[in-house]
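Of the protein chains in this complex, all but one are displayed in their positions.
For chain A:
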Amino acid sequence: MRGAEPDRQRWPEYLRGRASVCKEPRLARYFAAGTLDPQTPIGDATLVALDMETTGLDASRHAIVSIGLVPFTLNRICLAERRYWVVRPPRPLSRESVALHRITHSEVAEAPDLEAIFDDLLAELSGRLAVVHYRHIERPFLNSAIQGRLGEEFKFPVIDTMSLEARIHRQSLWARFRRWLGRPPVSIRLHNSRERYGLPPYQGHHALIDALATAELLQAQVANHYRPETPIGSLWS
């Protein structure tokens, strides 16, 4: 999936192109609204933190179980506008995944199929720049789910707080120096990244709480390493 990501600089072109050719009306609306100017300062951007729990790590074999999102800006995370859905995956849940995300068989059995929430989900994402921690889950899983049900590709720019953390902590001179000394790299997992900014530990593996945790992490990263004027085009992937 990584190879299929459009180049960071070319997101506006990709979105405009998709908007003009897309036949599925719901996706077309999203692409039309989602044309974000890469020059927009991060301080002015409307953002939405997104997280999902899945039955595994492979988008081609595993499915989405829950989705949480929290709209936010650099200044404020609005819990009142949060959304959370549990959805029924096409295949039954394995015991390991239940242990991890604590969503049980019975909860899933009563949940709707993902298709039933597309309208709502796409409306929430429209006109907002998504923020995730580790984009190689949210984006491919959504793409795979939408392609499977609507027959069209669905890709969108995201700010990946994990890759920002990697830039800061893995690609710096100090990080390379540490590696050269044979020290293990710092952890860029959500929990460990938050710790570095003095953010409180949260109970992980709940899509809504992880979305909130990701939003807080981006605020902290920008406060510490960027500026409100930093253009979103230099942060997204």
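As a convention for this text, contacts are C-beta pairs under 8 Å (C-beta built on N, C-alpha and C of every residue); 3 or more make two chains touch, one makes a residue touch a chain; residues count from 1.
Throughout what follows, contacts and distances are computed from a predicted model.
Only one chain is not pictured, and the protein name UniProt records for it, out of "ABC transporter permease", "Na+/H+ antiporter subunit D", "Cyclic nucleotide-binding protein" or "Biotin-independent malonate decarboxylase subunit gamma", is "Cyclic nucleotide-binding protein". In the complete assembly, the contact with the undisplayed chain comes from A:L212, out of A:V108, A:L122, A:L142 or A:L212. Of the residues in chain A, those that touch the hidden partner chain are 68, 72, 75-80, 82, 84-86, 197-200, 202-203, 208-209, 212, 215-216, 219-220, 223-224.
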